[in-house]
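Every protein chain of the complex appears in place save one, which is left out.
On to chain A.
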Amino acid sequence: MAYFNGGSRAVVDILSKLRNVEKPVPVDHSFCELGSIRYHIQVLESDQENIFFSISTPRLSQDEPNPNGLADFILQDIKTKYLNFADIIQPPKEGYKLTLKLNFSKLTRTKDHTKAINMVSSLHVAILNSQLKDTLKNVWMGDIIQGSTMPIKLVNHKQEPFFVLRAPKKITVIFPMRFKDESDVILATSFFQELADLGSKFPKAPHCEWSPIPPQELRGEHFENLSTNGGFVSFGIFKRHVKGKKADKTAWILLNFQQYVRYHVKCTKGFIQRRMRYRLEVLSEEIEQARIGGEAKIRKESTKQRKTWLRFSNSKKMKRGIKAFADQIKRLRLRIKIRGLGRLHRYFFHVPKFPALGWHAKLD
């Protein structure tokens, strides 16, 4: 699904331009994406071959050991994946969690170069996925008290926390949903109900539940975390969902679930708007017809349109095009002539003659 392809287009654009530029120039780009991910791309005048790429991602959990940098296991992960063209610079640039020195000169093939750029654009995905996978692993190994562990609060986007807690044989991820508009709440609620109803059709997918009130597992949390207008959506994640390569995908989908719901609500509102505009046009045509002389006006307009078409069909270009097409059909007919199948031949390869539209017969 295109929404969950997490690469940053801006990063891809900038790195592609730097690669294609004829004369290297010094570059210093800072920009922000998705409200919380900051990038900095720098090319020094003295060192044109290397690109310094810095990134800062939001803190998922308040309990992170190193709030100003990344944990060692994440750095190890990145080192192994980006070995061919990137080196980690310690300490990272001020204000950022990670700085990489990129050197694409070893990658001679265009395909490898493009792949490398795409990997760099998905760096924030790798970092956030690693953080969430580590949190899930800790939760999995945590002690179960009274049927579940204490919920851990994670924050991917601003003011949109979600909770992770362990239940027997599974991990439950709970999303409190908040919307600004009343109509958004109702559209999202119908979506959540469909999501919950489809659980039986997809037994391999995580089990999904929706409730308008906070679930029992979140009792004891702060009131501000539990005050919502869109209810609570819970996913039950089993071991099969985080096995091998699926772990990255599952983590990324969970991290972006709230944004995905907002995107769906926005698209639905756009669809409703398009339908309303269409209906408005239809109804305003009807009231025009009610006018005295309204029908004649509509007939005039349709005649004008027909005249425009006639002028177009009479033009020399159109005639040449039609002639060429008819010649092609005739050539096909000549090639595919089969003895004894004259009727079939006439039926399938007959070029119909269209009556002249608006052309007048010449009087002798």
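Operating definition for what follows: contacts are C-beta pairs under 8 Å (C-beta built on N, C-alpha and C of every residue); 3 or more make two chains touch, one makes a residue touch a chain; residues count from 1.
By definition in this document, contacts and distances are computed from a predicted model.
> For the complex's missing chain, which UniProt name, "Trifunctional enzyme subunit beta, mitochondrial", "Ciliary neurotrophic factor receptor subunit alpha", "Actin-related protein 2/3 complex subunit 4" or "DNA replication complex GINS protein PSF2"?
"Actin-related protein 2/3 complex subunit 4"
> Please pick, from A:I186, A:I213 or A:A326, the residue that touches the omitted chain in the full complex.
Answering carefully, the residue with contact to the hidden chain is A:I186.
> Out of A:N50, A:S211 or A:T268, which residue would touch the omitted chain in the full complex?
Per the contact definition at the top, the residue touching the missing chain is A:T268.
> In the full complex, which residues of chain A touch the absent chain?
1, 4, 182-183, 186-187, 190-191, 193-195, 198, 201-202, 204-206, 208, 241, 246, 249-250, 253, 260, 264, 268, 271-273, 275-276, 279-280, 282-284, 286-287, 289-292, 294
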